[in-house]
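Taken from a larger complex, these chains appear in their original positions, while the remainder are omitted.
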Amino acid sequence: MSDAARSAVDIEVRYAETDAMGIVHHSNYLVWFELARTNLCRQTGTEYAAIERGGHQLTVTRSELRYRRPARYGDAVVVTAWIDSLASRRVRFAYEVHCDDRLLTTGATEHVWIDREGRPCRIPSRLEPEFSRLAASN
Amino acid sequence: MSDAARSAVDIEVRYAETDAMGIVHHSNYLVWFELARTNLCRQTGTEYAAIERGGHQLTVTRSELRYRRPARYGDAVVVTAWIDSLASRRVRFAYEVHCDDRLLTTGATEHVWIDREGRPCRIPSRLEPEFSRLAASN
Amino acid sequence: MSDAARSAVDIEVRYAETDAMGIVHHSNYLVWFELARTNLCRQTGTEYAAIERGGHQLTVTRSELRYRRPARYGDAVVVTAWIDSLASRRVRFAYEVHCDDRLLTTGATEHVWIDREGRPCRIPSRLEPEFSRLAASN
């Protein structure tokens, strides 16, 4: 895969994200995935916030996560996201979370485009070329 | 104070609310306060969600918390809320969190009413009598 | 499935759980699943907090969620959990989230038992009969 098609964001583990087991609670990885997804959109030249203001949203329909090793407070983790598959109405993103050389977590989320009225729709035409380029780089 | 003027909600501590110290992270008390505040509104006969649909919101301007003893996973806590002071444009709520007979946390939040355009406004007239009744019971 | 093998917990949607789309953020369902899982353990006669104090934990290794319809602030949702499959070292729980008669979300989480040193281990012998009973009721 071309590196250009990947977004990597650095995340400092927050104390509030840990739980009584002393590790990051497993619900937080979905929040971290979202940060990496937001950054991937940014790489297409369009902020996700601007997509929303334009009247479109990418609503999540599925997610799946595999937790291999825990993250802890004080860890500096890197979350990588890329487009795993793209269709006219759907996008599937995939993710990896690393701490140093260790792979902690992998996952994926699936989304559909919805318009201002909340109805499923096609990918906005102005975004289609860039999303296709990212998807094709894999 | 009349018990009628108080709202008490039972809360089961969630694992995700604990942190690596093994206790509830201090940011969660604001979320619990909000549950008790929502329930207090309910006691006036109006759901807060209905107030919002009617075009008004109570936006928070201040909060203060004093943490005396920690809560832990498995604890059943009770959060009590009441109106500490009421003016035409402002409300101050006060809170206590107990576990069994132990007082864990106290706090307060201050709010102003805003209208659909986000401008400060007076308390909606239909809510004023009930809010005044609650405030006067203290 | 026997109702005895299912745990259902009532959850009031918290304002803090909603996001700028006006719906519950998709990461919160994992937190709700955990509440239902905790309650299912309780039905076996053993609080999960007591299992932890006894030196065992159920650490999550996988999760998957399918979001069908959104939940909103003011909704009263019910989260149901049951044991989907049980092995000597693994448990898979399944979940459904309903609001009134509408199915909002489904999901599953997989877990392994770990001992005080964090090593994978077998299900504690005192828990095995009750977990087997729950699993067999499906």
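In this document, chain identifiers A, B and C correspond to the written order of the chains, with residue numbering beginning at 1 in each.
Please note the rule applied: contacts are C-beta pairs under 8 Å (C-beta built on N, C-alpha and C of every residue); 3 or more make two chains touch, one makes a residue touch a chain.
Everything numeric here is computed off the predicted structure, so don't read it as measured data.
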- line: Taking the full complex rather than the 3 chains in place, the copy count reaches 4
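As a convention for this text, only the chains that are shown with their structure count from here on.
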Query: Rotation angle for the CA superposition of chain A on chain C, to the nearest 5°?
result: 180
Message: Which chain is most central here if centres come from C-alpha coordinates alone?
response: C
Task: For chain B and chain C, let me know how many angstrom lie between their CA-based centres, rounded off.
output: 28
- line: Expressed in whole Å, how far the mean CA point of chain A lies from that of chain C is 25
Statement: When centres are defined as mean Cα positions, the distance from chain A to chain B in whole Å is 34
- request: Provide the list of chain B residues touching at least two other chains, using ranges where the numbers run on.
  value: 15-16, 72-73
Field: Residue ranges of chain B in contact with chain A within the complex
entry: 15-16, 18-20, 22-23, 25, 27, 72-73
Query: Contact residues on chain C for chain B in the complex?
result: 12, 14-16, 30-31, 34-35, 38, 47-50, 52, 72-74
Query: Contact residues on chain C for chain A in the complex?
result: 20-21, 26-28, 30-31, 52, 57, 59-68
